[in-house]
Structures are given as structure tokens and as C-alpha cells.
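Here the complex is missing one protein chain, while the rest keep their positions.
Read from first to last, the chains carry the letters A, B, C and D; within each, the first residue is number 1.
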């Protein structure tokens, strides 16, 4: 229970009532902007972006696949960070956030796998191969599912959260494997084409919609996690008076 | 429960406003008590009143939901308690496939032994000498219990936390536990033991904590 | 042990020259006793004196090495005892993953219930009504014990064989056992229970069998 | 205080077994996942050669499913023995053999049936020719209860004794082999387009025999086990 190491702002945000209001205020903006960006991105991707000279229009699935793929890794990273806070400081909020990251991340991972294999059919002539990138991504999905499953398998909410957080931390090992799999092993899956430091090996007409979509997915991720965290907090803090008064108000 | 903050740092074991709740429903209410060297504290309560839970909170296997526990004036973390507290629970923590001697040898390997004590002497103290090499699964309920109690005569540790040491024991067994506790107290140790009071506890000047059923 | 061969066939339960030895070393010596309807027999003995072994011989799970056991005048075989003797041992014979209600339902399915008794009433009698649907593994030691005892309030059976029914119980729990036994006696049943006498047993005119440690 | 009918007792026992299996669906699903793991791992271990895979798939499947049953069999009566509920069964007014039979069938239903249910899926993973599937299922439906009954006797015999597992395994090995041979024989024959009825009939005969005799042997073995 040694919260004292926490920086001040974390204390502020760490207090459930504050976070509840903060998240509630922030969420609609995030959601709205992510939808707008996504709309533009989709339009740019499916209509404006040039047809690929070798893949034809099949490649356009990249505008879903890649942002989701990036998000699957990003979501796991977020979960791991929250999990660390949960393990070290036993902050209720961190536990809740870590647990709420998992389902969203799992969804993104699933979409990555599906769009990927949809894309793989025309490109590689197969839905699935046990190539390093694909396998590690599948492992990522199982890790998300494991966290969700473990969290639901233990009666006591907080104990469950900490056990699942620990699993999330253990699973971090898989992140670099997913990312660098294309470098370390010769995979069917192509290597990194978008490069934020040097010049990208991708036509600018394809690049900007891709980046828009990536931004949109990030915003959406935060929006949905914040929302789920609010609900989760109410469950954990059900006993506390701020939660009860809040329920009273909403009832009136 | 004479609770006196002034000597909080002086006393061996000091508990303030300790409470535990499972999913927000309280198991035992805020407790305050101190336990110093040479003292015995008897935790009494009916079945389900929270004695075992309290002991598990004190050993740190369960995280308290409120209050603090101090050992030698420091917050009682795992590191602080490690090797200085001796716990004996409903689950005796002995292996049925091992003999009393083997079980003791293992515990002694982890915790060490207090001066003058040996596995043989410990087994003799609990009248198990003749069963020293029989696997526990072949012993009677009370003999198993004695095999678990034997560690009290062997291992070091200032603070004893005993959960129903009397269960399954006959009259001699009960006197035996009381004797072990008396010796520990005399050595300057502290003992906290639970009982639902069906068996009367020897030490006349032991202080009491009563847990009420919180339904 | 008033042993009177004449009424041997009349009495419910009659034991003559019963002895048990584990690979040739005697565990308990030749015993003679009778136990009739409306009677209680208290088997007292120190830890390891052979109480549990005696009960397991009486239930027929262990084969006696000498003597004979008669139930209703007939040799007490599995078939004779089946459904008429109720056994409660150190191992409670309940499943930790099932709730008290589910455990009772199973036993009732095998043994049936005596008139006027229902699972609900049985659970109420042992003060477990509120825990009727909690898996046993989440209950305290004494609550588990009560869950095991509940069968006494539910199942039929003329002869009760109870091994340390008092262990792990608080004062109420002990009175509760005594009340159950009294009711059973009043119904015309017979009870044989073991204890190492640390807990005093209520019934004043109960006869005693003392087992000595045979070392 | 009339003692319940045998039927009622069996129902009570079944209800208990299924509730327990449900409470511990983890353990119940273990053999399942176990088989799934094996069959998913095989393609990697052997390399993706469809023809080869199809050829060995029948045998692999049988071995996997039958072996996935073993760990559960080994501890069939351990729990009941340790928590004393076995003694409650022995003292019950119903014939022990009947109760044991019910117990074993319940075990089969919870431990083996799920395996058979997923078998088609596994067959798909291993690219087993579709027309062989029915034979495979028939073989499994006959072989699994047979193994369960045999295993029950042995696990009852060894429940009390220490070193139980090794004894059981040692005794189960020679018994499992012919069962697997017949089952695999039927599947192989079907895969080769040869008549496959004979081995299945042998399995069926053995099963009938086991159903008739095993419960009594098992009951006797249990009475011995509790003496330990």
C-alpha cells in the first residue's frame, strides 16, 4: 500500500472520482475526432489512393490491416504499462485500465489476423502459414485471451487483476518478436515499409491515408478504453460513497 | 486490547486499525492490539468469525484492506517477517509422503534451528520419537498434528502465529502445546494463537481478542 | 462394558472379543461391548490409541483380526450394515467443489432421508443456511465440519459411528452435536462416538470404552 | 425412511459427477486441449506435406485421443478415496457394482466423449480423408469406453497402494495396445479401401464383455483399496 512514491499528478488522476469525471469529459472528443479522421482516411485510401501497379486494388486492405496491426502492438504496450503500475503501486485505477485494454487489444489483433489472411490468399496463395510474423501475432492474440481468461477465472476482482497484470508483463517478451520477426527470420511477410525516420518505401498517395487511419485507430482505442475503465471503476468501487451518489444522480 | 501508540516502536508486534474485507464485505472489523516479547495473545471467535483470515493477514499472505502492521517498529513486509515469524495453520504444511523427521529436516534447512534444539529432541518433545520414520499418511490424526507442532520445538522465530494448535489433540497433546508456548514465552518470544474456546487455554495472564461474527 | 451374551441377539449392536492387529502388532486389544437402541457409547483414548481404526473395523472397511460384530443379531457384513449405519470420519466424505446443499442432495440420493427431515431443515440445524450454496472450499474449517455433520440431521440409519465429531467446532458447534445425538437417541437410534476427552461430552449416563496406547 | 431405488441413487451419483465435472471444467477440458495441442503440433513437427499427413492422420488421431484419456483415468478414484466419499459409497444401501458402473460411465462421458466430439475437427486439421471419418468415430466410440472400464479396474486396484501410477500404467500398457491396434486396424483398412468391419466387431465384443464383468472386479478392488 505504499502509494507515497507516486508523482503528484498521478495521485490526482489516480483517485477514481477525478478520473471518472476526467474520462467522461474527454471521451466524446476522442471518439468524434477518431470517426472524422477514419472517414477521411477511408475515403483517401479506397478512392483517392492510386491503384498498386502489381497488386491492383487488393492492396487497399492495407488501410485496415496495417493500422490494426500497429494498434495490436500499441494496445499491448499500454496494457503492460498499466499492469506494471498495478503490480508496483497496487493502484486500483491502473488495475482497471490494464484489464480494459485487453479486450480492445484482442479485437485489433483479431482484425489484423483476419485482414492479414484475407490479404495473404491473393498475395501468397494461402490463408495461413506458420511464418514467424504470423505465428508471433497469433501468440499475441493468445496472450490477450489469456489475460482476459485469467482475470475472469479468479473470484476476487483485485487478486484477479494483479494475476492477469503479471501475465501481461510476462508476455511483453513477445512484442519485439512480433515487430522484428521480419528482420530476424526470412518470413513470407514483408518487412517494414513505412519508416518514420528515413524515407518510406511507399507511394505518398498511399502513405497519408495510412497515417490518418493509424491516428484514427489510436484515438478510438483511447476513447473505448477510457469508457470501459469508467464502467470497470464503478464495479470495483461499487461500495464507495462517490460511486453510490453518482448512481443516485444518474437515477434522478 | 491495550493499544498505546507511545511504545508502538518499542513493542515487537503492533497492529493498528487492521481490517479485512472480501469484495467490500468486511470479514473482521478494525482491530488494534500490541504483542510484546514474553506475551501471549489468544484470539477467540466462533466458527467463521475470521480467526484464520486474521492470521493470514498477519503473515502477509492476504493483503489487509485497512490499517497497518508493524514488526519491531517497521512495516511488516515479507522481508521483515521472513524467518522471524513462525506460522502453523489449518493446513499443517507438512508432506504426507514424508516422515516427521524428513519434514522437520526440510523446515530446519530453510529456517535453521534455535540453539540447543535438534530434530531428535523436537520429535521427543512431541512424543513422536517412535514414529520418526513413518510416513505421515500412516499416522493418526493427532500424530499428524504433533508432527506439524514439532517445528515449534525446533525452528527459531520471535513471533509464533498458531491457528487452532489444539485441534485433534488429546489431553497430553494440549498440555504439550501449552508447554511449548510457555517455553517460547520464557525465551522472550511472543505468541498469538486462535481457539474457539472449547478448549481452555493454560496461561492465566494471556490477553484476549474476541472476533464477532460479522454477518 | 456390561457384556451379556443372553441378550446378544436382542441388542442392536454387539461386539465380542474384537481385536485388530496391523501386520501382527496389535492396534487395539480384545474389546467386548453392546450398544442398544437409545444408548450412547463414548470411545475415549489418546492420540494413536486406535479409535479411528476401531471405527473402520466396525464399518467393515478394515477386517478385524479376531472377534465378531453382530448387528440385529446377524453378523455385520456389508449387506447387513448397508444403509443402516451412518459413518462420519476424520475425512468428512464431502466434496470441496460442491456446496453444502449439493453434498447433502447426493447423500440423500444414496441413503434417503428420515421422515420429516429436509435438506433445508438439516442445513438450518447446523447453522449453515446462509452458506447453503457456497462451495466448501470457501468455508472456514468449522463451517466445513458443520457441512459434514448436516447429514446426521438428514439421513436415516439406526447406528451412528462418529469419529471425533467435535474437532474444529466452537462451543455452539459442540452443543449442536450433542443435540443431534440426543435427538437420534430419542428416536431410538444408537450412537458410538470417539473423543480424546479434551472436550467434555454432554450425555451423563453414556457408557465409556477406554482404549489404551498399546506400544 | 425407505431406502431410495437403485435408479434414484444412480441419478444422484450422475448429478454429482456432472456437477463436479462442470465445477472443474478446467480439468475436464484438459484432455481435450491436450489432444488439440498434439494434433496442431504434428504438422509443424512433420513439415507441411499434405499427402504424408493424410496417410498417418488416422493412426495419429487414435493414439492421441486414447492417450489423452490416460492421465484422467489414473486418478479416477484417488479423490473419492482421499476425502472419504468412497467410504460413503461403500456403506450405501445400493449394490456397489452398479454405483461403480455409473461412476465409470460418468467418467467416460466427461473425459472421453468431448474428445470424440472434437475428433472430426482434429481429423480436419490432420487432413483425414472424409470417408474414413465415420469409421474413425465408430472405432473411438467402441475403444474409449473399453479403455475407461479397463482403466477403472486398475485405478481401483492401485488407488490405495503407493506407486499407483506406475502400476496402473504398467498394467494398462498391454491392455491398451490391442485396443489401439484393432481401432487403428479398422481405420487403416478403411483408408486403404479394405473391409474394416471385423476389427470393429472384435472391439464391440470386448466392450460388451467389459461392461458385464468390469464393475464387479472394480467394486472388489475398491473394497481392498479402502483398507490401505
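Note that a residue touches a chain if its C-beta (ideal position, glycine included) is under 8 Å from a C-beta of that chain, and two chains touch if they have at least 3 such contacts.
This one's a predicted model, so the numbers in the text were calculated from it and none came from an experiment.
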item	value
Listed residues B:65, B:96 or B:134, member touching the removed chain	B:96
Hidden-chain contact residue, picked from the options D:70, D:137 or D:211	D:70
Given D:130, D:177 or D:201, the one touching the chain that is not displayed	D:177
Hidden partner interface residues of chain B, rising order	59, 61-63, 78, 81-83, 85-87, 89-98, 102, 105-115, 135, 156
Chain D, residues in touch with the chain not shown (by the definition above)	24-27, 29-30, 33-34, 36-38, 40-42, 44-47, 52, 55-56, 58-60, 62-63, 67, 70-71, 74, 162-170, 173, 176-177, 180-181, 184, 188
Touching residues (missing chain, whole complex) on chain A	87, 130, 135-136, 138-139, 142-143, 145-146, 149-150, 153-156, 159, 162-163, 166-167, 169-170, 173
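In this text, only the chains that are shown with their structure count from here on.
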item	value
Centroid distance [mean C-alpha coordinates] between chain D and chain A, Å	43
Numbers and ranges of chain A residues touching at least 2 other chains	none
